[in-house]
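Just one protein chain is left out here, and the rest sit where they should.
Here is chain A:
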Amino acid sequence: MSGRLVVGVDIGNSTTEACLALVGPGGEVTHLGTALTRTTGVKGTPASTEGALTAVRRVLTDAGRRPGELDRVLLNEATPVISGLAMETITETVITESTMIGHNPATPGGEGLGVGTTVSVLDLAGHPGDEPAVVVVPHGWDFDDVAAALNTAVARGVPVVAAVLAGDDAVLVTNRLRQPIPVVDEVSAVEKVPLGMRAAVEVAAPGRTIRTLSNTYGIATVFDLDPDQTRQVSPVARALTGNRSAVVVRTPSGDVTDRRIPVGVLELRGEVRTVKVDVDAGAEAIMDALARVQPLRDAHGEPGTHVGGMLAAVRDTMADTMDDGSGGAPGDIAIRDVLAVDTFVPAEVRGGLAGEITLENAVGLAAMVRTSRSRMAAVAARVSAELGAEATIGGVEGEMAVLGALTTPGTRAPVVVVDLGGGSTDAASLTAEGVCTAVHVAGAGELVTKLVDAELALDDREVAELVKRSPLAKVESFFHVRHEDGTVQFFDQPLPAHVFARVVVLSPEGPVPIGTRHGLDAVRRVRREAKRRVFVVNTLRALRQVAPDGDLRRLDFVVLLGGSALDFEIPDLIADALAAHGVVCGTGNVLGDQGPRNAVASGLVAAFAQGIG
């Protein structure tokens, strides 16, 4: 047996992959197997040795080989690229003096518009008979008692025009009234409703939305406002748009304000110039500024602001993971790319009476940090000591990925590979002349998860990750679900009650409910938009940097690699976007059977074999 047993090991951001092969004296390669495991620690740091050893031992066991037979371990020169994420809300809605209630309870009572003066149900007996009353009912009142109190007042001649309840009783109360009125319920902070003030309560018929209180001039008509006051209530009308029910109280200086939160200034230092941009100007302004300073040397946030804190945190994380105990300052850690994404975050309205939620604007930022220091030598030394085989660091990650990708049937140079990872999106191009260039841009799978988590207000990273990974379904009965494409699936065992009528992700452990009021279509739109804004945008950004003269039409083959290339829709979204440029784009199939996995590990073996042959 004259062949040499070698194993290529790729330590990536989230997975470590190994490729075992026998390389003959003429450089001919016989592949014996591949393995995949989770990366331990941060890639390129000594902590990642453990994962590398696991992958090597696993592939050896699967192939029936012993570590002693191993001739060489080939490690990649891991690009020390780590990305950090942050999200900052840039708008805030504040209600002052309890001007409105717009939480949209599931079951309001009655319908129509009632305008009168707010009065507590406790004081109803003393209310003058000529003044229309909007009755406010605190916690602890039974629906029969409320209905009786209102009926008594009406019998006495008081025009009761509407009611605002603390409990979930609106329909019950309305059903017991002799004269139907609009009733809004589930107002948790009902004690804060100002009494003795003019107020309007509107409930629309089932399936409809309110027409008067969502219209600025409707509110102006109801409260007899002059043009200046009308201008002031316009945000109230906007906040109530789309609701089935609402309450507006006219207080002397009550207001709903939609203010922008100063988040700070981002300073982008390029090769030739430095540009400062306000983060609350939004993603488009940030990306425009970034385009003007390309290539980026470093980015800084104004100290003491949100963005300053965020970039400092990314830098500190990088400094910690790269700290080798030598006490070296993290000064050589530079932020080399930033991706800004506009997003909407549902947030509770400050000053709201019933837990109202509005969609606030936010900016998501992914920053990519690069350091001059690599610690792969330490990893190689430990791998070598553990396995008793020589370990060498060979090749730049991008070049190795291209070599691996070229084992995909139907590809040839010139080719561009796009590695859709967890933290960064990387592109590497190989020209027909054999020149290789690689670029890394910030933002990938983890940013998608974060966007999904924030926009659906899940506050649960695990569920957000599931939403990202799998198609949705709606539980339609105890025994069947309808998938997002309309297909129906029946089950032998009843589905648990807590998923009934919910939008779910079908995980291997069973259906997981998504804690949101949104319907299936809305969740699906959020998921696809998050993927498009990160992966499609980043793929185009990366490809423009490696394409000849930045012209995508001059690219021939684009091969998608990495964990996110296994996603059920990301490759399609990218292919759709690239089709317009006449590019051949598809998911790689390394060695003809590995799919988009194992490209770098296979590339390492191929490079080693070329060195022999």
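Just so it is clear, a residue touches a chain if its C-beta (ideal position, glycine included) is under 8 Å from a C-beta of that chain, and two chains touch if they have at least 3 such contacts; residues count from 1.
In the analysis below, contacts and distances are computed from a predicted model.
The UniProt record for the undisplayed chain lists the protein name "Glycerol dehydratase reactivase beta/small subunit family protein", from the options "Glycerol dehydratase reactivase beta/small subunit family protein", "Tryptophan 2-monooxygenase", "Response regulator" or "Glycine/betaine ABC transporter ATP-binding protein". Remark: the omitted chain is touched by one listed residue; of A:168, A:191, A:462 or A:521 this is A:168. Per the touch definition above, the residue from A:28, A:69, A:284 or A:476 contacting the chain not shown is A:476.
Among A:502, A:527, A:541 or A:597, only A:502 touches the chain that is left out of the view. By the touch definition given at the top, chain A reaches the unshown chain through residues 106-107, 143, 168-172, 175, 476-479, 494, 497-498, 500-502, 513.
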